[in-house]
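Quick one: the structure is below, questions incoming.
With one protein chain held back, the other chains of the complex are shown just where they sit.
Presenting chain A:
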Amino acid sequence: MIKELLTRFSDLSGWLAYLLISLITLLSFYGLIGFSEGGPDWQLLSDSYFHSILSFSVKQALLSAVLSLLIAWPIARALYYVPSLPFKNSFLSLCMLCFVMPTLVLITGLVGLLGNNGFITSLLDQLLFGSWNLYGLNGILLAHVYLNMPFAIRIIYQQLNHIPDTSWQLAAQLKMSPWQKFKIIEWPSLSAHMLSLFGFVFVLCFNSFAIVLALGGGPQATTLEVAIYQSLKYDFNIPEALTLAWTQLIVAGGLYLLLNRLGKTNWLSADTGASQWLPKAAGLKKQLWRVLYAICWLCLLMPLLALLLSVLQSEQSLQWQQLLQPTLITLGLGLFSATVGLALGWLLLRPIRKLHLQGSKSRKAMVEWLASHSLVAPAIVVSVGLFIFLLPRFDIDRWGMIVVVILNTSVVIPFAIQKLKPRLFQFDAQYHSLARSLKLSGWPLWKIQWPFVRPVFLSTFGLLFVLAIGDVAIFSIFGNQQWQTLPWLIYSYAGSYRIAEASMASLVLLAICSLILWSSEKFQTEAAKGQASERNSKKEHEQVKTKERNHVAD
């Protein structure tokens, strides 16, 4: 009886999670729509201002995505074809750090490096005949490429590693030319993933907020997301904001739905392939790859070094203890959001897994879209809508932090889902029928599941933690001075151009993020190693043989 109830409840809990996350979005739209009598302002669609921001949003996202992928590709190939590159694992970790780095850390670094008084601004100014200006499209593209290119490197590298050894062996036997190898082996293994990777980066850049707000430099470089914020925060023009929000939702959401169906990238998994048989680069080509790799290291490190230099160069005595309270608040916030986000992500995945097992693809896609809709629903719209809904009902000056935490959690949920999904699907594929035939459910089932998913759980937790502590958009609406978070502190310092202080706070935030990521990646690779050794113990003999062959081929 109790057992049955428990199963019922656990079935229900998944849908309850859906109710919860939908409720947040619904209440916020209720707040917005309830406040404006007329509904969306469709006249805006024929306004030239609307056209210019829409086209700018698309243009910058398109350029950012194309540049990120174009630069990432050769570097991923360098990693793949020159396995002897030094510090390769550190490089891959740095790539992950760049991707999830709180945007304000990057903005501070870029301003320190390339702003009006940046460390290399005068050099760049001479190269460009005095026309360098960080603010505008330049800065937006730089920041977007910096954040997304390393991520693309990881994905492309991972895909290249999935090319089976036998393909290369065959190519060698058939004496294929480099072009043939590329066309017949490399490209087909990448093409489908390139498309969904492109789409994902596009959506991220399309929805970008803090970067455009900080580096945009006025109406010439405004995206939809920022325009929504402006029409709500500046003009308080809710009909206009609603029109912009729907446009945003349709463009980004539609694209995301499309890609979900077309593509198949597990965009957050961190599988790294073991050593394999592959055509190694040699001679000049190898040197070229090495140089490229070194340049990439340098470029990724430069904004971070600029932070350090700003702190070292500053004449004022910097007060570290001022950072203590914001740091603790930030950590508490991240801890909560990551824990709850992980739990909700797991619950939200239950119906998805069920539908996946049943094989109903379109329903699965719909449910999945709903589960990760906060990725495309503008965080600013949800925040402001909820703000309007809550303000008359709730003492926001006192309890606003609670809303910050809740909204932060809802923002990280899509990442939890994407990261947990492949592993849970794998579990289902391997053990579902067995568990069913043994009639396992509830606690006993969980006991089997836990060791299987634990490493992914831990690394997901780390990822969510890092993502949750970077927010400024939500804090800008609900936060208050007594509960300042580290990113908000950076924002206020950077806003008043106190770069040394901003850099110092950024360094602390960066150190926290690196520590979390480093430990969570460590968990994951250790677990992966453990599993691999288990699986591979039988194949060991074969592997030794392969290695011998590899050496001969060298």
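The working rule: contacts are C-beta pairs under 8 Å (C-beta built on N, C-alpha and C of every residue); 3 or more make two chains touch, one makes a residue touch a chain; residues count from 1.
Here, contacts and distances are computed from a predicted model.
Name of the non-displayed chain as stated in its UniProt record, restricted to "Thiamine-binding periplasmic protein", "Anaerobic ribonucleoside-triphosphate reductase-activating protein", "Phosphoribosylformylglycinamidine synthase subunit PurS" or "DNA modification/repair radical SAM protein": "Thiamine-binding periplasmic protein".
Of the options A:141, A:213 or A:367, the residue whose C-beta touches the omitted chain is A:213.
Of the candidate positions A:388, A:416, A:467 or A:509, contact with the hidden chain is made by A:388.
Chain A meets the missing chain through residues 35, 47-49, 52-53, 115-117, 133, 135-136, 213, 217-220, 222, 230, 233-236, 387-388, 391-392, 395, 397-398, 481, 495-498.
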